[in-house]
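Submitted below is the structure of interest, expressed as structure tokens.
Omission of a single protein chain aside, the complex is shown with its protein chains in their original locations.
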Amino acid sequence: MIGIIIGTNRKEAVSKQVAAYYEKLLAKKQQSTLLIDLKDMPDNMITSGLYDQAGKSEQFQKRLQEKVDQCQKFIVVVPEYNGSFPGVLKVFIDGLKFPDSVKSKKCALVGVSDGVQGGVLAMSHLTDIFNYLGMHVLALKPKLSRISQHFDGRNFSNPLYAQLIEDQVDGLITY
Amino acid sequence: MIGIIIGTNRKEAVSKQVAAYYEKLLAKKQQSTLLIDLKDMPDNMITSGLYDQAGKSEQFQKRLQEKVDQCQKFIVVVPEYNGSFPGVLKVFIDGLKFPDSVKSKKCALVGVSDGVQGGVLAMSHLTDIFNYLGMHVLALKPKLSRISQHFDGRNFSNPLYAQLIEDQVDGLITY
Amino acid sequence: MIGIIIGTNRKEAVSKQVAAYYEKLLAKKQQSTLLIDLKDMPDNMITSGLYDQAGKSEQFQKRLQEKVDQCQKFIVVVPEYNGSFPGVLKVFIDGLKFPDSVKSKKCALVGVSDGVQGGVLAMSHLTDIFNYLGMHVLALKPKLSRISQHFDGRNFSNPLYAQLIEDQVDGLITY
Partner (left out) sequence: MIGIIIGTNRKEAVSKQVAAYYEKLLAKKQQSTLLIDLKDMPDNMITSGLYDQAGKSEQFQKRLQEKVDQCQKFIVVVPEYNGSFPGVLKVFIDGLKFPDSVKSKKCALVGVSDGVQGGVLAMSHLTDIFNYLGMHVLALKPKLSRISQHFDGRNFSNPLYAQLIEDQVDGLITY
């Protein structure tokens, strides 16, 4: 089972649409997927779900932790925000059961930005974190910069982006 | 005015005690300080204070944004958490008014960990983020590893740590 | 075939002894290895082996490139130097044939330092570089800090270090 993590809780996030694109692509390749949406974190996650409270929020357990536990691999859609990834993505990671949630599992990262960077620093930081937690990160990390010019919410007009994603998904399946 | 940011909202955090140490040291050096405590973020910060809601939480404005606006320099106490800094620290940054909150200001980072790393990756990631937002970061970033062995909650038994902090504070004052 | 790269050309480098330790351990596990020693780079590597000269130094081809080409996996022994890895390690990488030398291959990194960091930033930087070049990096990256206290040149007195290396080698074999 491959989990597709939407790396933000922002409403109307393009990351959600990119996640849906991966979902369809993985379905075509006969892969089962689970969507893991940070919007499902409890509103009071920062006081109810971290540190000594980790694992105690029923909402977090049901809607997020249990899905993570079912997956051996992940696609993480990483929107660039303030020079890295959104803080809520790290809050989500900090709320997961340690260390079983991601240890010895495998993931692939994709960066999304309106600007020119495509989340390159965000993915570098996240690689450090996931490696620290024992999760392997696929080398190929597409940087989907200027996303709104190349993606209409359903399909990529930029064939390079579509190809990179296809290569990445194939890489993750055999990783 | 120098803001001292406690980089976690965890109760009983040693970072809070380290922040108090800096507060006393800066007072001795005739510097005015403001304590900026992430525990003052609203419980529902991740839905009430980010993205299109940024700046709309009265609690965040009163207890955090207004203090940040008064400071030209910052000490950021950075606890290591899951291979980087706590997600809530980035949530706090993501909730600040952009770009005036930190742009062209100056800060000094200090890493705190129970383990051996002293927050070195956390401070590297944070330097990337603050530089992206236009804030200068002092080169000297003490790594207070194995903090509980070297700090009793009030004073450092390790003279190297005390010296590094003294040097850093002097560096920030003239930075 | 697993290549073991000694990440420095310094004489008497402890990294060379660490590489020999890996060599023996891999032999015990019935793995074939090739030692790749940066001391084999030509003295004038920075003018004879880079950019438009890449691939033209016979010495580099015979002693380094051909070995790299035979390996599908690598152990890279990474000494910490000036806050990252030695410049000569990147010179070696810059001199390799692009992109076949490392693309789609797999590696494991181990950091070595006399100080307390164990090469954590060095390995973070190197992960960025290898991922960029298409090589996967094993999540487990032991940080052998204060190496001279824990390693006599042949064996580790620190059982944690020995265990981490054993786990890493097993991880790389099945990676």
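Just so it is clear, A, B and C label the chains in written order, and each chain counts residues from 1 on its own.
The rule we apply is simple: a residue touches a chain if its C-beta (ideal position, glycine included) is under 8 Å from a C-beta of that chain, and two chains touch if they have at least 3 such contacts.
Keep in mind that this is a model prediction, so the values were computed, not measured.
**Q** Which residue among C:Y22, C:F92 or C:Y161 touches the omitted chain?
**A** C:F92
**Q** Which of C:L121, C:A139 or C:V169 sits in contact with the chain that's absent?
**A** C:L121
**Q** On subunit A, what residues meet the omitted chain?
**A** 116-118, 120-121, 124, 143, 145
**Q** Since one chain has been left out of the picture, which residues of subunit C touch it in the full complex?
**A** 9-11, 41, 43-48, 50-52, 81-94, 98, 121, 125, 128-129, 131-133
**Q** If the missing chain were put back, which residues of subunit B would it touch?
**A** 104, 124, 127-128, 130-131, 133-141, 175
Here, only the chains that are shown with their structure count from here on.
**Q** Using mean C-alpha positions as chain centres, tell me how far subunit A is from subunit C in Å, no decimals.
**A** 30
**Q** In whole angstrom, how far does the Cα centroid of subunit B sit from the Cα centroid of subunit C?
**A** The mean C-alpha positions of subunit B and subunit C differ by 36 Å.
**Q** If you average the Cα atoms of subunit A and of subunit B to get two centres, how far apart are those centres in Å?
**A** About 27 Å, centre to centre.
**Q** Tell me, which residues of subunit C touch at least two other chains?
**A** Residues 124 of subunit C each touch two or more of the other chains.
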